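This is the structure I want to talk about, given as structure tokens.
Note that this is a trimmed complex: some chains were dropped, and none of the rest were shifted.
Chain IDs A and B follow the sequence of writing; residue 1 opens each chain.
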């Protein structure tokens, strides 16, 4: 693992997700950009001293020197955004499988370089768009794929948070600080941090491709360097229309990612804060609420579930499903047996690259006088 | 009453709203554009034969001939949109108070003419933006006015329906037919029919003024002459941002008008389908749910309520609150006693005129290549 030391947020989530199913062990790390903090963090986690590194280059150097059967199977990159590219690129070039947090990298050029490297090296590369690990998101995807909604006409996706409604980055909040710093976060704030999840959710569930978009990005909090509120009109290939909203100044809202997809035959609604429910509104019958764990769900949804219906699963479980997909893919490559397609259900490098493109085009649109910015 | 005969929808709602509180009696009418249907409809409603007219001109002629104490106090116009202007204008010019359905008229020129006439005649003119009659909408308005949300930064308003997801206007549905006919409905479909309610809700609750907007209007159903899906980015004077969505092709959705207003101190959420609840999310404490009928609501909300908390009130009651405001205003004028401001709480002609402007600017934006269309 690279990143995720003391004071980090998402690294601990990755570790719990990894631990949950008992299939993956954390054995080595460079857990912080500060060597001291990195090593202290590793000791907290009972890493062996010789695999507890002060920087990621040492980790990489050490791993490549080890015999194949002692090396890590893959590396997880859970640093702030600007570190993703160099680490990911170096590990891929060295032949390691990689799991990288989102947004993938800062620019499409970097994304292209990664795509190229992975193609050459034949490695597994997962991107933790973790919300797609929820069973009911997979059920939604299946219902769109099988035509239960008919032709998709309209998509509304929102990701609303309130935690950046004040200038937290000026008050010593580490999470706020790097997210609002263009050098570390990239060209976008809310649109990159959470809008990118929203884009991925739409693409995953509907398969629709954005043709052009029209964005209005704002910084509502005085002195903030990046957007904290974004509203985007979407036009999809084939004629569907959409709205994407990503905002971190919605006081009182917690982690309100929600999706509504309307087709000619019905509508689906899903909310991350009640992840076990998927609402289906058929055009010609009463509303139905699918719940996680039911035997009538599609197999992809059933496999993504650990507990019987009514026993809540949450964020960590969804995250673990992404890792489960990556692990299955790596096992398949190690064993030479082709993977079961349902087992290797995780966001791929292409999802990450498309997310970077989405951020770039949204920022370009926000700076443009033209109504529509082509994809 | 003009319009609202057999087969009409909203006329019957107006009549139930009028009847509910026992303060207004329906005594005369021209209830349909077909003289036969008009008279038959009037007989259904026990109108006296000499006040049951085949057309609105006869109604007006008859009323002006009557002595003042026998005349109707006001006329309700509940026809398709294109009839609003001539009827409203003629009755105002004849000195009658008017209640008119929304959207008010087809053009801002017509709206200006009405504003001018009403100013000259000094008559009462209410527009049935009925959703503002809900007690919890009035509570929301009060909480914004008194600063409980701080500075307003973001508004998301949606009005989603599914009933026009197929080409009902080709299947003999009268409500669908006139709404999708530019000659009768005006230049807009969903944006006029329901988007206009959404605009009014935002203006009523927040008091914000739109500075510029950017609209994407579509007809999703083949062969439809007007928009059935509209998505609009809003920029308000003072810096707040917003999104307005109005769609009639959201299969399975019923009458999903919902509003979210976020300020620097808190957020409010309201949904028409659960009208008795107003959700308040303060930045610094747990979510609160205000419910109709509680003694801690503002006086405007309390006055708009008839029953104790937990005894559901609905659409007709909200509609009746609009009529109650108009009736109070007329009574005040008749009595010469200045009205209690809280009693005359109803959407005025200016709301109607602003709604017409909203439709015009939205349609203009949808036809423009420029990103922002000024108000």
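The criterion applied here is as follows: a contact is a pair of C-beta atoms (placed from the backbone, for glycine too) under 8 Å apart; a residue touches a chain by one contact, two chains touch by 3 or more.
The shown structure was predicted, so the numbers you read here are calculated from the model rather than taken from an experiment.
**Student:** Going from the 2 copies shown, figure out how many the entire complex holds in this file.
**Tutor:** Result for the total copy count in the complex: 4.
Please note the rule applied: only the chains that are shown with their structure count from here on.
**Student:** Taking the mean of the CA coordinates per chain, how far is chain A from chain B in Å?
**Tutor:** 43
**Student:** Under the touch definition given earlier, write down the residues of chain A that touch chain B in their complex.
**Tutor:** The contact residues of chain A facing chain B are 149-150, 153-154, 156, 158, 162, 165-166, 214, 216, 218, 220, 229, 231, 233, 235, 239, 241-243, 245, 247, 249-253, 260, 262-267, 280-283, 287, 368-371.
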